[in-house]
Each structure stands twice: as C-alpha cells, then as structure tokens.
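Only a single protein chain was left out; the remaining protein chains are all shown in position.
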Amino acid sequence: MTQTALSPEQHVDYLNDGYGWKSWLFTLDHKRIAMLYLVSVSFFFALGGLFAGLVRLELLTPQGDLFGPDIYNRLFTMHGVIMVFFFLIPAIPAVLGNFLIPLMVGAKDLAFPRINLLSWYIYVVGGLFTLGAMIAGGVDTGWTFYTPFSTNYSNSYVVATGLGVFITGFSSILTGFNFIVTIHRMRVPGLGWFKLPLFVWAHYATSLVMILGTPVIAVTVLLLALERGFGLAIFDPTRGGDPVLFQHLFWFYSHPAVYIMVLPAMGVISELIAAFSRKSIFGYKFVAFASLGIAVVGFVVWGHHMFVSGQSAYASVVFSFLSMFVAVPSAIKIFNWSATLYKGSVAYETPMLYALGFIGLFTIGGLTGVMLATLGIDVHVHDTYFVVAHFHYVMVGGTIMGYMGGLHYWWPKMTGRLYPQFWSRLSAMIVFVGFNLTFFPQFIMGYMGMPRRYHEYPPEFQVLHVMSTAGATILGVGYLLPTIYFIMSLRKPVHAGNNPWNAVGMEWQTTSPPPTHNFVSTPVVTEAYAYAEGGQGVH
Amino acid sequence: MSMHVSPIRNYVGVFVTLLALTLITVVVAFQDLGPLNTLVALGIAITKATIVILFFMHAKYSTRLTKLVIVSAFVWLLFLFVFTMSDFVTRGMMGVSGK
Partner (left out) sequence: MSTEAHPLLAHHFETLDQQRESSTLAMWIFLVTEIMFFGGLFMAYLLYRWKFPLAFHAGSHHLDIRLGAFNTIVLICSSLTMALGVRAAQTGERKKLTGFMVLTLILGFVFLGVKAIEYHDKFAHHLIPGLHFQWDGPGGREVQLFYSLYFAMTGLHALHMIIGAGLILWLLPSCVRGKYTADYYHPIECFGLYWHFVDIVWIFLFPLLYLLGRH
C-alpha cells in the first residue's frame, strides 16, 4: 500500500469541511448525503436482519413454539418490506451511486443537490411511517400486499405501512431522476458515453427503471389505501373489482424492482473485476448495453409471478417466453466478467472475494430464475422455499455481495481509511459459507414441497431447516464483522492514501476523502479501464 | 442551445384549435356511432394532447433527448396496457376452467 505525502492535517476534505449535526443534516454535498444514506440504510438492514433472525429461530423446530401464526406472519412481512423497500432498493444507488457518480463523470455534484437531500428526508419520513406501523403492531400481508386480504380482511396496519412504501418510492424516483440528468448533462468535457465506467451505465439503467416503474407502485398502493381506508371500490371482488388487476399493477413495478436491486450490483462487480484483474473489462459495450437490455426487457416479464393466480394461459406463455430473454443479457455479463478474469493478474483482495462470490451466487440465482420462469416447473414449486431460495440468491447473493464488495472497495475513498485485511477477507469468506448454508437447503426443501410463509412444518424438513438457521447465524457473524472493523477504522485510523488499489477511473484521481468540490483541478479523461495489460498487481 | 420564442399568434391559433376540438368531441358524443364513439373521443383527446405537448410545451423545439423521453413514457404506458389486457382478453379462450 502506498502512503501519500500529504498528511491528513493539511488536507481539507468533505468530512472536515464543517462540523456539527447541522453541517450534516442540511448538507447539499452528494458525498455527505451518501454517508447519511449509509447510516440509515445500515439501520434498516440491521432491523430487517433482526426479523430474519426471528423467523429462522421459529423455524428451528417443526412446531410453532416460539411464535403463533399471527406474529410469524408479521415477522416475515416486516422482514420483506424493510429489506426490499428500505435496504435493497436504496442501498447501492443511494450510498455508492450518490457518492461516486459525480466523481466518475468529473462533476462537482449531482445536478440537483437540494433534491438529493430531499430524497434522503423523504426516505427517512417513509421509514419512520413504516417503523411507526411496526411498533403499533406491524403488518401481516406479506410484502406483496395482495388484495383482497390486504383490503378487506387483514387486521394489521396495512395503510400505514403502505404509505411508508408510497413515500419512500418518491425518494427512489428523485434519486433516479437526479442520476439521469447528471449522467446526461454533467459529464466533464471529453467524457463520451463509451468512456464511462460500467458502474455509471448500470446506474443509468437502474434510474430508468426507477423513473418508469416506481410511479405505478405508488398509485397502486395509494388505491389500496383508498379502498381500505375510504371504501372506494377498485380491487374489491364483492363490488365487481378484480384482485388480479392489483397483482398486475404491483408486479409491473415490483418485477423491474428486482433489476433496481441487482443492476447497480452488476455495475459494482464490473469495476471490481477490472480493478483486481488489472485488465480492461472484456466486451465493454456488451456489458453496457446488457444493462439497458435488462432494464427494458425486465418491464415485460412481470406476469411470471402470476402463473397460478388465474392469469390466462396464453398470457402466461408469453410472459414465460419473454422471461427467458432477460437471462440473455445477464448471461452476457457473467461471460464477459469471466473472460476478463482469464489471464488477468488476479488479486484476492476483500472486494474481489465478494465479486467472485457474486458471480457464483448470482449464476445460481439466475439459473433457478430461468427454471421458475418455465411454466410447468413454476406451477409445481410456486410459493415454496424453492422460490424463497431463488430470490435470496439473487438479492443477498447478488445485491448484498455487490454492495459489500463495493463498500470495501470504495471505503478508502469515502473515508480515507483502511480496514484490517485479515478480518475483512475472513468476513467475506464467512458470508459466502453462511449464505450457502442458509439458502441452499431451502432449494432442496422447496423442491420437496415445503411451502413458504408457514410457521409450522412436517418434521421431515427439520434437518434442512436447522441447517438453514445455522447458516443464518454464520451469515449474521459475517455481516457483524465489517460493521465492527469499519467503525474501528474510523476510530483508529490507518490512512489509505489516494489510490490503495492502484485502480484507474476518475474517482481515484482525486484525494481520499475527496475535497468538497470533488476535484482540485479538472480531472484527466481517459479510456475506461485503461489498465496496462499484464501490468503490476496490487501489491 | 438557443431558446425558442414563439409568436403570440401561434399560441392563439393553438388555443382556438383546442376549443374547436372540444366542441367537436362534445357534439360527436351525442351522435350514436356504435363503437366508433369511443375511438373518435380518444382520437380527439390524443390530438389535443399532442398539440399541447408540441406547441404549449415546446416539444417541437426541444432536443432529441427530450423527444425521446416523451415518447418513451407513452411506450411504457403501452407496455402496461397491452400486457395487462393480454391477460384479461384471453381468459377463457382455452376452454379449460381457470385458464
């Protein structure tokens, strides 16, 4: 690791440019807003993790001995709602994207700094709404809020939770909208589209999905609240309404939302693979356009969530067929990353361990997705743990691995500090082992017929459930370790220097942490991933 | 990019056209044209909206990017309408209950 000549005392950066809570809560600096998001997103991740832990604890035994069905339903619902809407969707864009996109395009800030801050406040308000609903008693509909259960029958706090989701949606819209305008209008002169890092391409595609999809879930949840709260008839079957319409509107957003979660992670992985193979990314344009392809095709596949909900067989066939197409751009990415690794001088630094983990786990998650998009298989395993395992491989094995990898890669840039290499490598491996132990048994039990969302189960599934719970414990340790050493790195600093990985890219041209206006002098535009082939490794 | 200032008479012309189309759509609504009623009403509404977008909202004079943004919104709206309706209109066509 190289040390800069500049001692930290002389260096004015965004972190020591003003102190006190006001300088944070009223900041317009995208980097500080990213840090605000980091704190709040981590809080919700811990909370969602707590619910997951309670769910796994109950499932240790076949009987419902720890919680009754009512409490259990609320636990898995709160786990889903908090993880999806308050962690997975904002995590990478709002923390890493917010911090890095202006740096990567050579701008002083996002196009609309006030709106950026507003988006964080909206996120917090939406989060408080949901927390309020949770403290009042939670919600038991599942994160999908399916009608008519959610409108006519559930006795839990559907409207309050729904409004929390509705409000948070706007924060995600504002983030996406800021990114699109920034990427279009704020690039430093000379920085063409094909010189942009793939991280930026991925966030551009993500932003498109946020802009085009989120409003539809907003209006859907609003209609649900109007029906439940004011007696409007929209989805109510007793008054001629159609609950399947709710599912269509819900999945029109919520399927593309999966790409809001995983596309940014793919962007992170592209950066990591290139940096730690010391190679230019293989098939840059393919990877870039694959992001856009996923964003577009991802919008016309939502019916594969509804194969058993009374959707017409013809529509199901079309949706099944189109779903196969999403696998193509995803596979293109996997192949190009693998080709980048080929003959690269691979350095097994912590971020790279997460990246390699991502490739393996996302491949499993993606391929089981293709299985589930196949009509015949889905009818068999619909609403079983097979589905649960599939989407956790994509969301935890994909998104969270990408998020953790990115956090470890850019932590020295964000804070100027290094974390202990031994512990971070160890934690990456613990996460990988714990994750597989948690979710692989779920594929097996799902295929054997264990349905999701039940607090009791036949005793023959117990071995698999115990494995899963044990894995979840290991996974929890794997996430606790980074929390500890990241905080330690702030208290007992080891200074990282400006570019500890010897990576290329504009964010590494400035100091760590960056100054308030990001660059002291206009950054030099280079080709993306201009690594000298076969060049020096990290050490 | 230079800004475009349209002459006032353009705006008045657009205004008169919009009023005329409103009148036509009301008059047509009282004639029985069968299924054509809906189509004509929608056609007029789309025409009016297009005129507003092009002239009042200056889309005609804006960048290609802005035009692309506008068009993509309506394309995505079509995704929503077409794929959702593709389910409902093909219900029961197979002759197997529930399919």
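Letters A and B mark the chains in the order given here, with residues in each chain numbered from 1 onward.
Quick note on the criterion: contacts are C-beta pairs under 8 Å (C-beta built on N, C-alpha and C of every residue); 3 or more make two chains touch, one makes a residue touch a chain.
Computed from a prediction, not measured in an experiment: that's the story for all the values here.
Chemist: For the chain left out of this view, which of A:12, A:39 or A:233 touches it?
Modeler: Only one listed residue reaches the unshown chain, and that is A:233.
Chemist: Can you work out which residue in A:46, A:60 or A:181 touches the chain that's missing from view?
Modeler: A:181
Chemist: Check each of A:111, A:372, A:431 or A:528 against the chain that is not shown and name the one that touches it.
Modeler: The missing chain is touched by A:111.
Chemist: Spell out the interface residues on chain B facing the chain that's missing from view.
Modeler: 1, 3, 5-6, 8, 11-12, 14-15, 18-19, 22, 25-26, 29-33, 37-38, 41-42, 44-45, 48-49, 52-53, 55-57, 62-63, 65-66, 69-70, 72-74, 76-77, 80-81, 84-85, 88-89
Chemist: May I ask you to list the residues on chain A that touch the chain which is not drawn?
Modeler: Touching the missing chain: residues 107-113, 173, 177-178, 180-181, 184-186, 211-216, 218-220, 223, 226-227, 230-234, 238-242, 245, 248-249, 517.
The rule is short, and it goes like this: only the chains that are shown with their structure count from here on.
Chemist: So, what's the distance in Å between the C-alpha centres of chain B and chain A?
Modeler: That gives a centre separation of 36 Å.
Chemist: Residue numbers of chain A touching chain B in their complex, please.
Modeler: Within the complex, chain A touches chain B at residues 184, 212, 216, 242, 244-245, 248-249, 252, 299-300, 302-303, 306, 310-315, 318-319.
Chemist: Applying the document's contact rule, which stretches of chain B touch chain A when the two form their complex?
Modeler: For chain B paired with chain A, touching residues are 65, 72-73, 76, 79-80, 83-84, 86-88, 90-94, 96, 98-99.
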